[in-house]
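Pasting a structure below so you can have a look.
With one protein chain held back, the other chains of the complex are shown just where they sit.
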Amino acid sequence: MTQAALESPAEGGETAATSRRFLVYRGDSNDGQMVEYSVPTLEGMVVLDAMHWIQAHVDGDLAVRWNCKAAKCGSCSAEVNGTPRLMCKTRVDVIVGDIWVQPMKAFPLIKDLVTDVQWNYEVNREIPPFTPPADVPSPWRVQQQDVERLFEFRKCIECFLCQDVCHILRDKNEKARYYGPRFMVRQAYLDMHPMDVRDRTGQIKDESGIGMCNITKCCTDVCPEHIHITDNAIIPLKERVVDEYFDPLLWAARRIRGRRQKKRPSSR
Amino acid sequence: MTVEVGRPPALRSQLNLWKPLWWAYPTWVVTALSAFGIYAFFAMIQKAGFAYPYLSPFYSPHIVISGLPISPAFYVAWVPLGFRLTCYYYRKAYFRSFLWEPPACAVADRPGRYTGETRLPFVLNNFHRYFLYVTLVVLGFLWYDAIRAFDFHGHFGIGVGSGIMLLNVVLLSGYTLGCHALRSLVGGGIDCYSCSLAAQGRHRAWSGVSLLNNRHALWAWASMFSVAITDIYIRFLIHGVFADPRWVS
Partner (left out) sequence: MTDSSTDLGYETYDYDVVIIGAGGAGLRAAIEAAAVDVRVAVVSKSLLGKAHTVMAEGGIAASLGNVHHDDSWEVHYADTMRGGQNTNQYRMAEIFAKEVPDRVFELERWGALFDRTPDGFIMQRAFGAHTYNRLCHVGDRTGLELIRTLQDRAVHTGVDFFMETTITRLLKDGGVISGAFGYRRTDGRCVLFRTKSVVLCSGGWGRIYKVTSNSWESTGDGLAMAYEAGAELMDTEFVQFHPTGMVWPPGVRGILVTEAVRGEGGYLYNSKHERFMLEYDPKKKELSSRDVVARSIYREVQAGRGSEHGGAYLDVSHRGADYIKRKLPSMYEQFLTLADVDITRQPMEIAPTVHYAMGGIRVDPESAATTVRGLFAAGEAAAGLHGSNRLGGNSLGDLLVFGRRAGASAAEYARAIASAPLVHTSDIQAEQALLLAPFSPKESPENAYTIHEELQTVMAEKVGIARDADRLQDALAAVQRLRRRAANIAVSGSRVFNPGWHMARDDHFMLLVAEAITRAALERTESRGAHWRTDYPDKDESLGRINFVIRKVDGFMEVSRQATPQPPVELESLVAA
């Protein structure tokens, strides 16, 4: 072997042999159709590679959103054969037959595979920021045990596939009444963080609309980071809302004993 | 080389129809839950669930109020029924399969207004923990029954029925103790585990419940079938279809 790997990727040669049929949605908010492309395949090729091949060789204006191509930024979300997926993580060789590539359905279309996901950023802005206690100076002393379950929530790459598949946003378009799974994960992180002192339960129940979720778990199914969105974020938050609003025993206990101050970790 | 599939609005909803086998899960759930429901109803109106020393789980705890024409099974039936109706796993199952909200991921919902769990009756799902409390009591009786199933007139013994009853109560415990509400109550609601000894203990409890909770759906199905199988077995004994193979000391 020569220095090929260091200077230029192998092209063609022993690996390029077959081609696959792709049907890609082309159009904007006014009009569109599925367009057929035949794309030569390489070993280990992902759907995003095929979109790039189309851009470079057939239609330079094919709109695709992407950044890292390594499943770390969450930009290349689309629906491959009807399933919300990251294109950079969807291997062509696992799909049998034609490959359909379409934009996310839950968001307004800009062009081709690119949708307008601005709404998600507006929701994020509505969530009150992380609020540590004012009287605990850095550096903090926080035990691994206390934050172990929080790491999962921080894996979120904001691909918005969970938002796309959530029927409340996708099908019922109830964006005014429900923040969507992504932002339940965000709020679970904040609410369970041992150093966050803000009471978030009211926001989670009312503005976020956690009651809208009927736990059908599609968000968990599509998450490319394998976050257990429903079991570890949404349901625990629902239970915290129950503690506060639907549990007469706890309510009575709070009336009698008063609200107990939560214990916080200290600093060095 | 353009394939005309349709105008964008139509096309983008057709996307939903594009999942092969999306109907498999709802079909299974509707079939299995309906079959169980019908069987349970007939089992309960039999007014008989005892084949010494085995008590059918439908009839436990065994409450006898003389003079009432209702089968004693109905005095307790509301407990497991309420627990499972408000269970976070069964909610997924019936919202998908019976109510089609949605029938499968990325498949279109049943048309109409959607309010999730914000209105009656589904807002009542928030009282899941109260059904948990009474279920824990019933679970205690079921353990008592299972232990009694090894007591043959004061002699220790093991019958096929004893084994079935023990397996049933183990599965029911796995299901009940993996409950999402329990997970939150024992420790999920705490933000700082290292802050006190009590909280550290609750962290261990939370970890234990979480372990069972991982496969809550599996426990739910397994324990539902084990209840039916236990009852079927005891019913065969009641009707003398066959005798219980057993060993008694």
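A and B are the chain letters, set down in written order, and residue numbers restart from 1 in every chain.
Just so we're on the same page, a residue touches a chain if its C-beta (ideal position, glycine included) is under 8 Å from a C-beta of that chain, and two chains touch if they have at least 3 such contacts.
Please read all numbers here as calculations on a predicted model, not as lab measurements.
Every visible chain touched by the undisplayed chain in the complete complex is listed here: A. Across the entire complex, the residue among A:D31, A:D61 or A:D135 in touch with the chain not shown is A:D61. Interface with the hidden chain, as seen from chain A, comprises residues 1-11, 15, 28, 42-46, 49, 55-56, 59-75, 89, 91, 110-112, 114, 116-118, 121, 124-125, 129-130, 132, 138-144, 147, 150-151, 154-158, 190, 193, 196, 265, 268.
Here, only the chains that are shown with their structure count from here on.
With each centre defined as the average position of its C-alpha atoms, the distance from chain A to chain B rounds to 31 Å. On the chain A side of its complex with chain B, the touching residues are 23, 25, 27, 29-37, 79, 81-84, 100, 102-103, 105, 109, 143, 145-146, 165, 167-168, 170-172, 174, 178, 191-194, 196, 209, 211-218, 221-222, 231, 235-236, 238-243, 245-247, 262-265. Residues 1-8, 11-13, 15-19, 88, 91-92, 95-96, 101-102, 105-106, 108-109, 114-118, 122-123, 126-129, 180-181, 183-185, 188-189, 191-196, 199, 203, 213, 216 of chain B are the ones touching chain A in the complex.
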